[in-house]
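Of the protein chains in this complex, all but one are displayed in their positions.
Up next is chain A:
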Amino acid sequence: MARLDTTRTSAHQLRPFSSSQNLLNRADGSAQFDFGGSSVLCSVVGPAEVKLRDEKLNKATLEVIVRPLVGLPGVKDKACERAIRETLEPIVISALHPRTLVQIVVQTMKDNGSILSTALNAAIMALLDAGIPLNSIIGSVTCIIDSKTNEILLDPTTEEIARAKSTHVFVFDNKSSIPSSTSASMDVDISNDDDGSPRPLFSESTGLFTEEEYLECVNISFKACQAVHGFIRTAVSKKIEKEHQQTQA
């Protein structure tokens, strides 16, 4: 079945990723992440001095600011801020830096669908660049169920989202990917998480869908997230290796 996005042939095909880290000179960490025609630039400042009002005695305060492509931030951007903050809060080991602020600023550069996923991927890469202690790395993808064909499409464009019956955003970490990928040898391992089914860290769904459709979306997104994890690992490793080799005397 042909997609509205004619650059892709398959329903489960992601747009090409690209990213770069340490773009901004004055931020402690920054990254740009692109999903094809969607692009997000993210900066991280921290651990920095925190306003007394926001100070938490036992952990770092995580502040997320989402800036839209044009105009002033609206309700949608505030919802996006909340989603990103609540996803990252358990990932950042905030107890290591109590009474500090970690500020994440997310700026949309190009919007062609799946912007929340792009922002989450950019944010984790910026946090890695800033050296903020993290439990794990996360990856996010968006998928939709097409209203005409009832097919699950990964990484939709704006045009495809407009024709969607329902939209789903998922986040998975690189730890939850361990059980299912090595599920064959899991019998011997301390398998505290039940059957090795994918466990999303974050899931946001809008529209009408059945339970089967949702579970199908989870499974497909989980596989796609592993591609995102792989990409992030390769991108970060390449950057670190390059820096290391250039600085070897």
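The working rule: a contact is a pair of C-beta atoms (placed from the backbone, for glycine too) under 8 Å apart; a residue touches a chain by one contact, two chains touch by 3 or more; residues count from 1.
Throughout what follows, contacts and distances are computed from a predicted model.
A chain of the complex is left out here; the name its UniProt entry carries, from "Mitotic checkpoint protein BUB3", "General transcription and DNA repair factor IIH", "Ribosomal RNA-processing protein 40" or "Ribonucleases P/MRP subunit Pop8-like domain-containing protein", is "Ribosomal RNA-processing protein 40". One of A:54, A:86, A:151 or A:243 touches the chain omitted from the figure, and that residue is A:243.
Although one chain is not drawn, the whole complex shows that of A:128, A:171 or A:201 it is A:128 that touches it. Set against the missing chain, the residues A:34, A:160 or A:173 yield one that touches it, A:173. The missing chain, though absent from the display, is touched by one residue of A:100, A:203 or A:219; that residue is A:100. On the side of chain A, touch with the chain left out of the figure occurs at residues 27-29, 45-50, 93, 96-101, 128-131, 133-137, 173-175, 177-178, 181-182, 189-190, 232-233, 236-237, 240-241, 243-244, 246-247, 249.
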